[in-house]
Each structure stands twice: as structure tokens, then as C-alpha cells.
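For reference, the structure is listed below as C-alpha cells.
Selected chains only, in their assembly positions.
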Amino acid sequence: MSIPNEIQITPEMISDHGLSNDEWQRILELTGREPSYTELGIWSAMWNEHCSYKSSKKWLRTLPTEGPRVILGPGENAGVVDIGDGDVVVFKMESHNHPSYIEPYQGAATGMGGILRDVFTMGARPIAAMNALRFGEPDHPKTRHLVSGVVAGIGGYGNSFGVPTVGGEVNFHARYNDNILVNAFAAGLAKADQIFTSQAEGVGLPVVYLGAKTGRDGVGGATMASAEFDDDIDEKRPTVQVGDPFTEKCLLEACLELMASGAVIAIQDMGAAGLTCSAVEMGAKGDLGIELDLDKVPCREENMSAYEMMLSESQERMLMVLRPELEEQATAIFEKWGLDFAIVGITTDDLRFRILRHGEEVANLPIKKLGDEAPEYDRPYITPGKYNDLAAADVPQVDDYSAALITILQSPDIASKRWIYEQYDTLIQANTMQVPGGDAGIVRVEGHDGKALAFSSDVTPRYCEADPFEGGKQAVAECYRNLCAVGAEPIAATDNLNFGNPEKPEIMGQLVKAIEGIGEACLALSMPIVSGNVSLYNETQGQAILPTPTIGGVGLIADYRTSVGIGSAGQGDIVFLIGTEATHLGQSIYLRELLDREDGPPPPVDLQTEWARGEFVRTSINTEYITACHDISDGGLAICLAEMCIAGQMGATIEHQSEQPHASLFGEDQSRYIVSVRPDYANMFAANAEAAGVSFSRIGEFGGNALTIGALISISVDDMQHAHENWLPDYMAGK
Amino acid sequence: MKTTVIIFPGSNRDRDMIAAITKISGHTPQTVWHTELEIPASDLVIIPGGFSYGDYLRAGAIAARSPIMDALSKTANRGVPIIGVCNGFQILTEAGLLPGALMRNAGLTFVCREVKLEITNAETQFSSRYGQGEIIRCPVAHHDGNYYADEAVLKKLENNGRVVFRYAEGTNPNGSVNDIAGIINERGNVLGMMPHPENLIEDAHTGDDGRRLFESALGLVA
Amino acid sequence: MALFNARVTVTLKNGVLDPQGKAIEGSLSALGIAGVEQVRQGKVFEISLNADTKKAAIESLNFMCEKLLSNTVIEDYCVEIVA
């Protein structure tokens, strides 16, 4: 067999495709001859980091992915988790970092589009979204433009598509100046017996293309997403795609109708490396070959080559294997929704991936080897060094703790993100029981009396930088805590691992250690990882981002009426601290914002304690002893209380005496919560905590219109609110 | 009692609306696809929110030229009550069934938040269960809700009690002229409003201020 | 039948407030670009269409504007044949 090669492959071309010499040798072997140019494109798409996870696979395998509720773990478009009554929640998180830096609006929009497609491809109607964003320092000349574009892009797509955004996070740090992170999460609902996958079945069945037409969008995009930024970034620009949320919404409705009709055997969205990845996956998973006739593919542009068509990343497209006898019904659905569709291929029994263009075979490759034989590296790594302990006694105190509280409340990472989340539709679908601004978003499950799901996205990159293992653990622990804080039982998680160049042993060390930490925490807290995404090479001219393994967690609530928010305390309610007084200032916001130091080890997480306190808090919320709850995280106790006061528009008076008030007020010791309890339940609550063996103390009560903490802090709720709410809008207005 | 919800490609608060009407009236509305040429006999017709045709060109513009719109206009002429919420309001103005236009929000961003509405005319068939001057809570979620009409049209609207809902003091989220949030046509049977009463109808929504709008509209025909 | 390339420009009527134009004025001055008196933002459509004559093409374009491309409550339009 020979495939005429119109373009001679040069060593330069091979390296431009991100393939190493060894990889090329292996490709020659597997192909059994010199590949055609189209085939080179196909191999490189399948073997790049984005599709093959070649640097991370070895370590990803160590993550706990199973549990009694897990129906489908990593490997499909999204994870599937049982939530009882035959319902499942389907979710995943994915990055769109590089495209969002180049074209913030479209980059973020298409990121949203991609993650939503991952969810509805499985047969689930999306019901919630979150977005985890990291930008450069506020003073950097590009930051404002990037924030405004990314937020508008996420909103522009999600709002039009019609999914409520219920949570997210935002950080600013100089290490993201040239590499912002845009991680988008989506979750959907389906019935356990109506889950669809990409695994094709049956020989001689039509392979159907559905959705938008194919253009030259993002040709080479998956390769770009895995390459470091450098000076010739301009040349890579045309790889940016434009999103069309309207078509996506029609695609959603068409797919769900089609699935309900029984016509779908296998379905796969075209994401990174479009037609190539989707077709190979369908065939390989089903032990089938696939033959595609590119002349049948609906095209938006003229004279597209086979290479371009195979690598195009045009958005809003699906590939499916349909039951031929239901073709008529399927056609009616496609037409109703105004979508382009065509039979573009057929399943075969020869395990080959064959591509025809103008009647000629332009690729003929072993379909299973394209994925299965993808390289897997055990990249050398260096375990990152650790900081020496930083005793609170060695950290300077401040004179004015009220002023310190205000400074922190209006610091970029702590300030309210209302300016952002008000650009997202948080209410659409009419099931949002908690909007952003608290610990976790809550969405009720339609068709049940009280059942609801909670969502939270978390990671503290500065902790991960200081100690990736502890940082990885902490990301999971904080996510767990945020879910418990609204009364939800954490049931599973997804991860989005954003790191620099894994070919550098220090960076690889961060990745390895973070995964270890995540794995340990997921195991201890019973939050299996059911899906995820890895984004490497987030690095510009040698400067890597802070290691940022974002965790998206999902929790289950039996009755949302028993859940609580951070602002729901009543006048006179008693304030309890769950946990002990803080002593740890390493890597704290206090250290960074008041003393301009990023120093010391991050606060360690004791997973057994985390678990015990989480269980206790959740059970107490579910039994309605608790009126409001907030976990203590960034900024410590004082910030936690301030946020509760602002959200509830009510003050609090807290007893406080400490040798080391800076640590006690602003220390970020983990596994702690503030809860409020109705006065008549306070003794019972204390007795229960005692019985559960959970450390706690009764520290004050809610009421009035100022927050008073011992003799050190006294500020009106209005002043706190002003500081907290105004920073971001003022910053965005250029003030 | 028969309620009809018209659905365009890109409508996305249709499900919210259907759920709200079902909960409030006990009846599930029938739906009509935009390519239909007739609207079956109805006591209330609703155009729900969303991004029909992606809001491409102008919000509501393309939907307003859909096949169903002739029938809608005839239905309006027969005096059947019609409510357009958000995208529905945009479609009604684009179709000329209500005067004025909905332009890009003055702040230029999409805005989703709760606002306060003043009932400026409690004597319409859509507001009879509210008190005159009552202030209610209601969420908004839109990008193009900045109501505009020229002086002459505004004068007519204001003088004839055709402004039904106004953003209460300090809560205008989009720069609408005269804080206009919702208006009716001359005959009083077509209402367009930007806020989403269907998203505030039960305890789970933290309140039910939106409920009485539907109760008014449905009660009248019950 | 011949193919005409047309440019249709749709702009806000005088007197209708243009928040996008205003925002751009603000951003330009924040960028340190001086001397800008006013910015108004509109839409432009590049349309290629088949028609018997230029006159027919223009008629058809005017019809499109009245029917769809502009909202005559707030916008004016202008039709040009460019090739």
C-alpha cells in the first residue's frame, strides 16, 4: 500500500508538529512506511500532550477514581456519578488558557462551549457551570483587558446557551501575567440508563456529522495548546476560533431529542483536533475501523485540504454513529434545528482509519495504535524544596487591626467578585438555590422534592507553589469544606491540572507532588476524581505559572431547604468556631497583603480532622441546628466573619484575646468553620460537638451593625461592604 | 384554561416559564414552534426569554420575522393577552407590536441581579393583583434591556398609563429611559417586560413576588 | 444576472444615545489618545448578491434594510455598491 505524498516531510515539519525524533521513529514503525502529510497531522494531533496526556498519564493513574457512586470515571467526555433515584450527575472541568490569552472573549467563550458539549454529548442536560480564572497582577497593562474579555466571553456563551453559572474563583498574581488560566466546569443531569458514550458498535454503520460547518479554525490548535508561548506568538494567532452559542444551543436540543429517539449508538463531540480525535476514539473504543470521505463533510471554506479538515477545530460539531433504520427521524430532528449534517463515513471491521479525499485515499492508519501506542513518559522530576517553618512570633504584628482587615477585604484575591458573576446568568432554569457569593452554588434537581446538588471550585495556587503536595491536598480539602459548609455531602470531583513545562524536572516535580496530594485527599475524603484535564506548558520565556491544580467538587443535598448560606444568621444567633485558634501565618494573605511577603510553608491539612469536622458540620446543618455557615479560608477568621456580616447585612460581637492576634485573626489554619446557631439550640449544639469529638468554641453572637472582635477590631458593616464590593468595579473602571 | 408558549430556536427560558405556569395554574402550557402558521386558541400567549437566533443582528430581530409572527399579530388583534418577557419583549418591539426599542445596556455588560420594580399601573390585566405604587422584587438577566422610545412615544406611554413596571429608585440596571421596565400596547392586551417574574414564584426562589403577575393574567381569563 | 458586492452601513439616529461609542471615547482617552471629539458605533454588512441591474440590486438592498437589517425606530441605513 502506498499513499502518494504531495508534500515531502522534512525534519523541520516533524518538529513543528511537536514530535520528537524518537516519536517520529515510532510513527514510521507503526505506519509501516513514510506517512503522508495528512497522516503526519493525524499522528501529531493524537500524540500531542493535549490528547495523549503523555507527560501526566503515569501519575493520573494513581488518582482514586472509583467509589460506590461512580458510574463512569475518567476516559469519557465527562464523569458520571449516581445521585439516587436513577439520576446521575455528569461533569467535567476543562482549560482554555492559551486561546483566552490571545483572544480573551472568543477564547473563553469557546472554552465554555467545549465543556458544555462534553457534558451533553453524554446525554446530560447542563444544569450548572463554574469558572476558575487566574489573571496577572492588576497593575499589568494587559490584565484589565483580559478580565473584561474573559468574563464577557464566558457570559456571552453560557448566558445564550442557557446554563446558570453558580460558582467560580478568581486570583491575580504576577506569575499569570503572560499565561492566564481559564478553567471552565459544567455539570449536567441524565438518567443512569440513558448515558451515551463514544464507543461505536456494529460494522457498516453510517458515521454522521452534525452541527456547524468545518472551516480552517484552529488548525493546529491542539498543538498550540501544548506549546510554550514564545515570541512568534503572532504567527500562531489564526488558530483562534469563534464560538457560536446559538448553534450550540440548537445542537444540545437536537442531540437530546435524537438520543431520546433511540437513534444514537455512539456520539462524540469534536473538540481538540476535531474530526481526527473524535473519529479515532469512536473506532478504537469500539474495536472498529472507520472510513471517512471528506468530500461529504460540510465545509464553510473552499479548497480545504484533507490535512486542514482533519485538524480543524471548528466549534459546535458532533460525530455520531446512528441506527440506519431511524435515519428518517434523525433527519427530521436535524432539520428542525437548522443544523448541517451529512453521512461522512462508515464503520468497518479492519481496525484501520481511512480517509478519502477527492476519491483518493489520503490516510490509512492503524486506528487503535493511534491512541494506544501514544508515548507515555516517565519524565524526570525533582521534589520541590520546602520552606522552613515560620513561627507566628517571628511575623510582625500590625498596629491597627481594623485597618488591616479593610486592607485585606479590598485586596484583589479577597475582594467580592460580584462584578464578575453578575455578568453571568445565575438564575436561568429556575433551580438555583444558592447563587455565587457563598461557599458553594446549589441547584435543585428537577422532579424531586428536595434533592439538590452543590458545586465548588477551589485551589490556592500560592500554597501549591510553596508545597505542591500540601497544596494539592488543600485544594481538595477546601473544596470538600465548601460543600460541607452548605450542608452537602461531597460525592466526587474533577480536576484541571495547570502547570508549566513538564520537561523541566522542577515543574514535573510540582505536577507529581500535587497529584500525590490530591490523590491522598480524595481518598481520605471519599471524593473520587471522575474526570479531568491537564494543561501543561503554561510558561512564557522560562517563567511558569504558579502550579494550579483546580478542583471542581460536587455535593449532594437530600433537601435543599435544610441547606444554609453564609449570610443567613439571625439576630442574636450564637457564633461558634469549629476547630481551634489559628497559629499559622505561612503563605497567608496577611503576610502577602500587609507585609509584602510570600514566605513559609502553607498551612498543613490533617485529612482525618478535615473529614470529622466536615461530617459534623454537615450533619448539624441537615438537622437544622445551624442558621449560617462559612468555612475559614483565605484571610482567616476575621475575613470569614467579615464576609458573613456583609452577606447577612448584620454585625457580630466576638470575644477575643490572644497572645498572637495576627495569627489568631488572619492565620489560615485549615479545616475550620464559623457557624451560627439559634440561642435556644446553642447548648445542644455544643453538647453534640463535644460528643462528636470535634474541637469548637463559642466565640460570640450576631447582631448590631458592626463587627467587633475583642478590643482589636470594630468596623461597621457598611465600611466593610464598601471595601469588599468596590475594589473590582473600581479597578475595572480604571479608577 | 389554555396558555401557549411560543418557542424559537435559541429560546432558553421557555422551560422556566412552562414550569412557572404549571406550578401557578396547575395547567401545563402548550408550546408552539416558530415555524407554525397558527396559534391554537389560547387564553394567554407567552413569548419567553432567551437568545432567539443568538440575538444576532439585534436582540429579537430575526425571531420577529419568523413565520409565527403573523399569527401572533392576529392573536393580538383579537385581544388575547400576550406577555413577552425579556427576549419576548425584544421580539415584540422588533415586530412592532409594542413601540420603542431595546438597546444595549448602558453599562455594556450583561447583568443578572435582583432589582426592585414599582407597579405604576395596577389596573392592567397583568398587574391587577398588585397594589398601585407597590414595590416588588424581581430578577433581571439581559444584555439589551435599555428601553428607548422617542419623546412622542414616551409621552403617549406615560400619559395613558402604559408604563406598567418601572425600576424603583436606584435600581435601573440598564439605563432605560424613564426607568421603564415593562409596557403595554394601546389596547392593553400585550405586555412586554425585561425582568423575569417567572424566576421568583416560590419559596425556593426566596420569594414569590413574580407570581401575582401570572395570577393576574390568568385570573382574568379563568 | 450579475454579482454585486454591496456595503450596507447601519448607524444610530442622531439623538439616540450611543453607550458603546461613549465607552470607546473613554477608553481612547484612557489609552492616552488625544483629540478625539466623538465616536459613534454602527454596523456594516458586506453583502454579495445577484441581481439583473445595479438598480435592482440597490432596491433589493433597501428592502433588506427596511425589513431586517436596520431597526428604523433607532437606526438609519445607507447602501453602497462597491463592485
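Going in written order, the chains are labelled A, B and C, and every chain counts its residues from 1.
Keep this in mind: a contact is a pair of C-beta atoms (placed from the backbone, for glycine too) under 8 Å apart; a residue touches a chain by one contact, two chains touch by 3 or more.
Computed from a prediction, not measured in an experiment: that's the story for all the values here.
S.K.: Given one representative per chain kind, what formula describes the whole complex?
M.R.: A x1, B x1, C x2
One rule holds for everything that comes next: only the chains that are shown with their structure count from here on.
S.K.: CA centre of subunit A versus CA centre of subunit B: separation in Å?
M.R.: 36
S.K.: Using mean CA coordinates as chain centres, what's the gap between subunit A and subunit C in Å?
M.R.: Distance between chain centres, rounded to whole Å: 41 Å.
S.K.: Take the average of all CA coordinates in subunit B, do the same for subunit C, and state the distance between these two points in whole angstrom.
M.R.: Distance between chain centres, rounded to whole Å: 29 Å.
S.K.: Quick check: in the complex, which residue numbers of subunit C touch subunit B?
M.R.: 16-17, 19-20, 23, 67-69, 71, 73-74
S.K.: Which of the residues in subunit A come into contact with subunit B in the complex?
M.R.: The contact residues of subunit A facing subunit B are 152, 155-156, 159-162, 244-247, 249-250, 336-338, 422-430, 433, 444, 446, 560.
S.K.: Which positions of subunit B touch subunit A when the two form their complex?
M.R.: So the residues of subunit B touching subunit A come out as 9-10, 12-13, 15-16, 19-20, 33, 50-51, 53-56, 109-113, 139, 141, 143, 196, 198-199, 204-205.
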